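Below is the structure I would like to discuss, written out as structure tokens.
All protein chains of the complex are present and in place, except for one that has been dropped.
Showing chain A:
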Amino acid sequence: MIGPTASLSHLHRADGSASYKCPATGYNILGAVNAPVELPGRRDALKPEEATVEVFVKPGTTTAGVGERYVEGLLRSVLGKVVLGREKGFPRRGVVLTLAIVGGENIERGDSYLTVFPALLHAGLLSMISASVPLSMTFSATLLGVTKSGDIVRDPSPAAAKAAVSLHVFAISSKNHLLLNESEGRFDFDTWELARQNAVTICQGSSKGSDGDVNMEEEKNASGNGFIRETVEDQIYSDYVYKLDSI
């Protein structure tokens, strides 16, 4: 299976930006973060001691509709919990995240929006990291589809997702906690538990069962959290190449 690709900090005028491409589902997301900025109007009056996280999702070809509003709400609640909104310079300010779906199949009205959700989460997290927004943890997400025969498929294509009985999105934090669970369709608890175990393996990499050190390292990088780490490390090493040369 071909892994996802991502790059950081390529938009010049945004404080942080990232692009994320998932070959399995075909989605290509471009994210930009500006933080901390002054929000127009005091929409933060309820929580003056914290930063407000605003998320905008723009589909490639149409205007944003109900589906976009729905994922915006989900993204806001996940990222709002991960962002440390009380750090210096952040209270009463806004963290504005814009995610544009620049590639992949169009999501028609009525289609499930969960197919694009993991890609949006990854692009959002990487943009936040790139803008140096203080975060309490990192996470990675995965989409799992359950077929009619009961098989669990990782990252199903939009067509396969349409045919699936149920769809599950899980986000697992870098500390191995379940951060988010969104499910759609008909399923029982055993199926869900099986899907959750699958998601933990995908996001965290299997910590048991492998014997060689090298092998373990490779498996770690193939996992979701390992991928996030590798992308960020690569960018930092290339940004600070002058510093590393002198060491």
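We adopt the following convention: contacts are C-beta pairs under 8 Å (C-beta built on N, C-alpha and C of every residue); 3 or more make two chains touch, one makes a residue touch a chain; residues count from 1.
Assume contacts and distances are computed from a predicted model.
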Original post:
Out of "Ubiquitin-related modifier 1", "K Homology domain-containing protein", "Cullin family profile domain-containing protein" or "N-terminal acetyltransferase B complex auxiliary subunit", what name does the UniProt record list for the absent chain?
Top reply: "K Homology domain-containing protein"
Original post:
Of A:5, A:77 or A:238, which sits in contact with the chain we cannot see?
Top reply: A:238
**OP:** Have a look at A:6, A:114, A:129 or A:143 and name the one touching the chain we're not showing.
**Re:** A:129
Original post:
Which is it among A:8, A:101 or A:195 that touches the chain not included here?
Top reply: A:8
**OP:** Could I get the residues of chain A that touch the absent chain, sorted low to high?
**Re:** 8-9, 12, 14-16, 34-38, 48-49, 84, 87-89, 91-93, 129-138, 173-175, 228-229, 232-233, 235-247
